[in-house]
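One chain of protein is taken out of this complex; the other chains stay put.
Let's turn to chain A:
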Amino acid sequence: MTHQTHSYHMVNPSPWPLTGALSAFLMTSGLIMWFHFNSLILLALSLLTNTLTMYQWWRDIVRESTFQGHHTPTVQKGLRYGMILFILSEALFFMGFFWAFYHSSLAPTPELGGSWPPTGIHPLNPLEVPLLNTSVLLASGVSITWAHHSLMEGNRKHTLQALLITIMLGLYFTLLQVSEYYEASFTISDGIYGSTFFVATGFHGLHVIIGSTFLIVCFMRQLTFHFTSNHHFGFEAAAWYWHFVDVVWLFLYISIYWWGS
């Protein structure tokens, strides 16, 4: 019976990278079919296969770590590097949209009326719902820190409570943003203002939904006793991602909502 003499994880052959790559192909082709030929079937199929891939891939990671014990400290270190690099790549992604916003807003063209906000655009009042949204996300940052400390202290009840509060705040933010989108007097097609506003805040909203989903998964894992007080990297990764989402919002609020109004 051979045993490995190193602390790395030699993963079983897995079909999910292939199905993930194919679902990405279906997604891009599906978008083409939707834009140019008014057909949604391929896009719907791609979203389904993408979700199936993500569910099974991450399910397997939970099995490999919590149930099979493959996540040694060495492996965990690699996962930490990976998550940090991923979040850094996302930060750069958002920087692109902030670049676009500042490019257009620092030197508004004559077509816009030479001003920012452009003539005819009535921006949202930054001291109303956007300020509430800021306080909601900041509070969720506090509650997730509370959850982490409770987890490290072995306090199961408080961990669950604090995680639940964080998730509720995230969902509240999403609902508030949806109502803001509905109530806004301008749309995405209202010139460069509309484009920069909705693309930047829209991608942020998508990341809030992704972060909330990650937190819900952590909640379910905590319910089923997966996390221990000193090994809970899934939770830490979710917390890092959530703080990142919060920071992006602060930049959005200051740049687009406040300075840009």
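We take it that a residue touches a chain if its C-beta (ideal position, glycine included) is under 8 Å from a C-beta of that chain, and two chains touch if they have at least 3 such contacts; residues count from 1.
In the analysis below, contacts and distances are computed from a predicted model.
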{"item": "Chain not present in the shown complex, as UniProt names it (candidates \"dolichyl-diphosphooligosaccharide--protein glycotransferase\", \"Cytosolic iron-sulfur protein assembly protein CIAO1 homolog\", \"Argininosuccinate synthase\" or \"Cytochrome c oxidase subunit 7A2-like, mitochondrial\")", "value": "\"Cytochrome c oxidase subunit 7A2-like, mitochondrial\""}
{"item": "Identified contact with the non-displayed chain, of A:26, A:144 or A:169", "value": "A:26"}
{"item": "Residues from chain A at the interface with the omitted partner, ascending", "value": "11-16, 18-19, 22-23, 25-26, 29-30, 32-33, 36-37, 42, 45-46, 48-49, 52-53, 56, 60, 63-64, 66-69, 146, 149-150, 153-158, 160, 223-226"}
